[in-house]
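With one protein chain removed, the remaining protein chains of the complex are shown where they sit.
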Amino acid sequence: MRRAVIAFTAFLGGLIFLLAVPAQAAAPDQGLRGTLKLQGQPVNGVKIVVTTEGGQPVKEVTSNAQGAWEVPVDKPGKYKVTLDVKTLPPNAVIRGGNAVRTPTVFSGNVSTVLFALQPKGAAGQPTAEEGGETSPFLDQAAQLTFEGLNLGLIIALAALGLSLIYGTTGLTNFAHGELVTMGALLAYMFNVGFGLHLIPAAVIAVIAGGALGYLQDRLFWGQLRRRGTGTIAMMIISIGVALFLRYVFLILFGGQNESFAQYTAQPGIEIGPISAAPKNFVAMGIELAVLVIVGVALLRTRTGKAARAVADNPALAASSGINVDRVIRIIWTTGGAIAALAGIMLGLSQNLKYTMGQDILLLIFAGVTLGGLGTAFGALVGSLVVGLFIQVSTLWVPPELKSVGALAVLIIVLLFRPQGILGRRERIG
Amino acid sequence: MDWITIISTTVKSAIGVETVLYALAAIGINIHFGYTGLLNFGQAAFMGVAGYGLAVTVTVLNLPFWIGIAVGLIAAVLLALLLGAPTLRLRADYLAIVTIAAAEIVRLVFRSVKFKEVFGGSDGQRGFSDGFYALNPFPEGEYGIGWFTFSHRLLWIMLVGWVLVAISCGIVYLLMRSPWGRVLKAIREDEDAVRSLGKNVFSYKMQSLILGGVIGSLGGFVYGLAYASVQPDVFGTETTFFAYTIVILGGAARVLGPVVGSMIFWVLLVLVNGVLSEAVQAGYIPFMTSIQVGPVRYILVGLGLILLLIFRPQGIFGDKREIAFDVR
Partner (left out) sequence: MSAETTAANTVSERKAAALAAFKDLARDPGVPKPDPILVVDGVVRRFGGLTAVEVDHVEIQRGSITALIGPNGAGKTTFFNQLTGFDTADAGKWTFNGNNMSGVPAHRVARAGMVRTFQLTKALSRLTVMENMRLGAQHQRGENFWRALVPGSWRAQEDAITEQAEDLLARFKLDAKREDFAGSLSGGQRKLLEMARALMVKPELVMLDEPMAGVNPALTQSLLGHVKDLRDQGMTVLFVEHDMDMVRDISDWVIVMAQGAIIAEGPPDTIMSDSRVIDAYLGAHHDAPLSDSELQEQLHQAEAALEAEIEEETQK
């Protein structure tokens, strides 16, 4: 056991040398910053003018390739930040139309200034009224449904692994989010660090994710299981693993947002009321294909059936000749690989960050729990519901609170159907 | 390297504000997890609603300090009722997921732009602690010997904090030797058995959730008053996990476990942090920069949690036979 822990730690330490990405330089003492994005895509070259409250000019900057801008200021106080609307891309407008913000900067703090951008013609803002024949509300609903499916599929990928691992080993893995992050960061390392094109980099990262899943079970979780560690203890151990990995990522990767070298700022294409970058359609196709393949494998292949048998009753499965350890190892490998894929897809549609996995972990849990803990197909359905709900709810809820709605729904569903949508109840006594 | 600074900050941290507030949070978790077997992963939310209850009452509503404390306590009780009602009848892992989700909801609402007028967005609220420091019996100045000194403000909040810790420990001590505590421990072992003996398990779990939440919320007050501000991200899930680490470090289901755990936890963290940053500044560790020192503490906590649960689940001073949760 002791050896296993050392091996696992050493392996994680080895990552330090693998992920040779320089850390970010220190931020100024105080200042203003922000990131401009249009439908998740960074917006480059937008002019931002910062003046003091009295109108004294401080600095003019333009947003960089990540859409980010930053203005350090000498002293705390109120500032006026103006976005030059003329420098926006022709298809973009500021939500609400107001191009001036007056944030307060506190000593030692960097204040974030929000300019929410949206495509010209979208609902909820003046230019839409001149717009089109169809109802802008329905257009937006269709767009959000599409985005919801996109997010739901990513969550589903991660949730499937989490659910299978829970089903077969009883582990509620709080470190699953970090497997997602790890996939994305590995792809980033091969892509940006070693200069590979994103597609081979992603393939390598997925394979590496699978290998890491295998090793994790081989060297760590499997050993704990053999020791008879209780499920609650394992759950808390997984929290330790999550903390550990997350901050190793922070040291290696830094605290900033990054994006892959390819496919970052694609011009959108329009299909009916939906406009999105082509990569989103491709990504959704890949996600759907992987989910179908894994689903069919669970239903049709020997290993898949064995996995479901183990999830149902490990002791019975073992006594009927199934090699439970082998099945669990395959589950971990698959789970690690599809979690890595989920991370890459997430990095493609949003940004890469050391907390990206942690940020969607609760949504993954929500998906898994909604579907019923431990049921693989429940996890799929639950995740799609969560993804859709999050995006579509922004029709009524401010986007910053969209996760709140999804988590609240999780709690409410548990009130009325504790076993989840597709779960089953346990017998007592 | 400046060993005096390292040693003085380390020694001070053994009784400092962080130790106090995490001890309070951990005493609450010990009641939930150690004695009742409830996996409350939302302790940070209890601290948050208390801190914000006080802050908003004083700064936004312009009401006196004491009413702010009352609002914070009521908010903690309400949160417990709200969290407990749907989840206390469910399996343990569901409670874990729901409480962590609820804590995130609370944090996201606190930091949202939508409610910036009330909660102050990601900057939080400040300027609500004057009423508390007006009660300070210590005249202005520094107290202590040599480098072991505290300002009058710090001394006041530490005094109040440690009194709260002592009272909380006293309550836990009395309760856990009583028939009430016996029911809690029995629920941890097997709630169906307890039900079959005519005890209303749901009610006891709820009482446990409220008590632990309220004691945890005292930690939120201590934070808000000591730093004269509250920010939403202070009350994130990592705060809860720190408190869990502390409970396990000191030994779950032991009255003084969380207090001892918190002291050891912060002494170790501050020591490592001090030595590392001094060493990095002095150039002894060439491959690290000073901003990488911060994350190291989280890595240590994570590693510590893993190693503790594997090798000493009973905590540093615990007795292996009395481990309060199912490990082996």
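Each chain gets a letter, A and B, in the order it is written, and its residues are counted from 1.
The rule we apply is simple: a contact is a pair of C-beta atoms (placed from the backbone, for glycine too) under 8 Å apart; a residue touches a chain by one contact, two chains touch by 3 or more.
Please read all numbers here as calculations on a predicted model, not as lab measurements.
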Field: Touching the absent chain when the full complex is considered, from B:Met1, B:Leu82, B:Leu174 or B:Ala282
entry: B:Leu174
- prompt: Any idea which of B:Pro139, B:Gly198 or B:Pro286 touches the chain not displayed?
  reply: B:Gly198
Query: Which residue, B:Asp2, B:Glu142 or B:Asp190, contacts the hidden chain when the whole complex is considered?
result: B:Asp190
- line: Where chain B meets the chain that is not shown, the residues are 171, 174-175, 177-183, 185-186, 188-190, 192-201, 207, 211, 321-324
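Simple rule for what comes next: only the chains that are shown with their structure count from here on.
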Query: Using the average of all C-alpha atoms in each chain as its centre, how far is it in Å between chain A and chain B?
result: 28
Statement: Touching chain B in the complex, chain A uses residues 1, 5, 9, 23-24, 26, 104, 106, 109, 111-112, 114, 172, 224, 227-233, 235-237, 239-248, 250-251, 362, 365-366, 369, 373, 398, 400-401, 403-404, 407-408, 410-412, 414-415, 418, 426, 428-429
Query: Which of the residues in chain B come into contact with chain A in the complex?
result: 39, 85-87, 89-94, 96-98, 100-102, 104-105, 108-109, 112-114, 122-123, 192, 238, 241, 244-245, 248, 289, 291-292, 295-296, 298-299, 301-307, 309-310, 313, 325-328
